[in-house]
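Single-structure report; data block below.
With one protein chain removed, the remaining protein chains of the complex are shown where they sit.
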Amino acid sequence: MAKEFDLNEVEVWDGNYAASQALRQAQVDVVAAYPITPSTPIVENYGGYEANGYVDGQFVMVESEHAAMSGCIGAAASGGRVATATSSQGFALMAEVLYQASGMRLPIVLTVVNRALASPLNVRGDHSDMYLGRDSGWINTDAFNSQEAYDLTLCAFKIGENLDVRLPVMVHQDGFTTSHKAQNVKPLKDAEAYKFVGDYKPVDDMLDFTRPVTHGAQTEEDWHFEHKARQHKALMDSTKVIDEVFAEFKTLTGREYKRVESYMMEDAEVAMVVLGSSVETAVLAAQELREKEGVKVGVIAPRVFRPFPFDLIREELDRESLKAVVCMDKSAPGGAMGALFNEISAASLTTKARPMITNYIYGLGGRDFSVEEAQRIMKEQKAHADAGHITTEIQQFSGVRGPKLGFFETRRGK
Amino acid sequence: MSDKGVLATDKRGIRELGAEKKVGWDEVPQGVVLNSFEEMLDPKHGAASLKPEERTYSDFNSFTATVASWRVIKPVYNRDICIDCQNCWVWCPDTSIISRDKQMIGIDYDHCKGCGVCVEVCPTNPKSLLMFGESMDGDEALAGWPEKKKKEKK
Partner (left out) sequence: MVEIRWHSRAGQGAVTGAKGLGSVVATTGKEVQAYALYGSAKRGAAMNAYNRIDDKPIKNHATKMNPDFVLVIDPALAFSDDITKNDKENTQYIITTNLSKDELISQIPALQDKTDRVHIVDAIQISLDTIGRSMPNTPILGALMKVSNMYELDFFLDNMKKVLTKFPQKIIDANMEAITRAYNEVK
């Protein structure tokens, strides 16, 4: 029986510590991990909890991130509650195995501390790794601060392990900006947290000798499509369980999460769509801009990036008052518009309002994103709204040195 | 052959491999997890507590699919010469040599693909397993079994 950890009502935790405490409180059975900056402390702390008797589990040391996720799959298929953490190149090396975990419907929890992908080598935060894994069939949730990294990690187990879902879940947080920033966190008591997450319910576990099963089967063109279709359906349908778990968490803690967070959108004329810790900076920028200059700015933040909240995004966009929206992508777009821009645009196409939408690439490799820069971009959207057409290039870069960089002009209403 | 019950169970090779019912996305098993048997097994010993012919194989189990039609030549087994060394049982890539209590019984023709490995590894003289054309009658093959080869004198 694991020892209880003595916690204060308010702790000052960084995102990594918060996530590791959630793994401990969920009494994760197996963590197979290969540490990488900036997510190292999550698994390191779990190892410490295990060594000191605060968790009845097993830390498995492996030779790579590919092996880490493979170990997690083995442990999960055997019937255990499993989690690990990674970032950046480690995430990239896991990519192959991520698809196997979701295809095998194993509810592993992966705490991803977002970091740029080389080259050039960089340890700081952007969303390259998040975007790399977005189509891997995992539920993707996004924490904007330490408290949320803790809360969402607890929710992740409950969502993924739900028998109607049975899918792996990623909890993203920004490298350094969240992972290494200590902030006030209100943790649950150990017993409360475990009761919320609940006992693990194994499904088709390999250690059930009364019912031997084959995991990891091969299928060709005659079966593969049906399995992928069923998996996609489960992922799309998980929205119901996600909403239920968030509602239950609110009842327990008073802290409310929604698949799409929106701020000051009721009367917004312009909006910023953004992910990660920048959401809070953007909200602060919008509040100030409303107070000082009366610009009606709102902020939309997908809390759940996969399954993509097409329904709720449309509700946010389909407002008569809303004229211009900017989508902030914190990942090198690699010869396209940013992913957030593409997905938000697709959702907006079938709305009545169909606001103008532009794209900013920002924050690559941990480049700072300030309140002032957020306000400059918001005011630019206001200029689009006033002009009735997009007055700049559709894709622009925020915070990069050198001559102005932008791509494509609007062909609508100019 | 006296062990027909072992060599041909009800569930063995009931259909051609690939001829299973192609269900839709809503009916495929979650996570492509395939259960091996229909019934719950003894939790203490698992599948090891039952002989292969006593198990109720699920439709997903490849045991229920036959590959007999893939074969052009087949091994025939001669009990009179066999020394029960189990070499063929060890080497067979398709688990198609049937042996009980270390006694060779015969060949599972539903799963044998006719590769001939069993014949290659058979150490007796003459061999206790030989390959014949698929249409050759077993008794006829046994009737024409070769004699023991003598060492040639120099």
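Just so it is clear, A and B label the chains in written order, and each chain counts residues from 1 on its own.
In this section, a contact is a pair of C-beta atoms (placed from the backbone, for glycine too) under 8 Å apart; a residue touches a chain by one contact, two chains touch by 3 or more.
Just so we're clear, the structure is a prediction, and the values are computed from it rather than from any experiment.
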item: Chains still shown that are in contact with the chain withheld from the display; value: A
item: Residue of A:L7, A:L284 or A:A387 in touch with the missing chain, whole complex considered; value: A:L284
item: Absent-chain contact - pick from A:S39, A:T86, A:T177 or A:S331; value: A:T177
item: For chain A, residues in touch with the removed chain; value: 10-12, 14, 37, 121-124, 145, 174, 176-178, 180-184, 277-278, 280-281, 283-284, 368-371
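Everything that follows uses one rule, which is that only the chains that are shown with their structure count from here on.
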item: Interchain centroid distance [CA atoms averaged], chain A/chain B, Å; value: 52
item: Contact set on chain B toward chain A in their complex; value: 18, 22-26, 28, 30-37, 40-43, 45-47, 60
item: Interface residues, chain A side, partner chain B - complex; value: 103-106, 166, 203-204, 209-217, 219, 222-223, 225-227, 229-230, 233-234
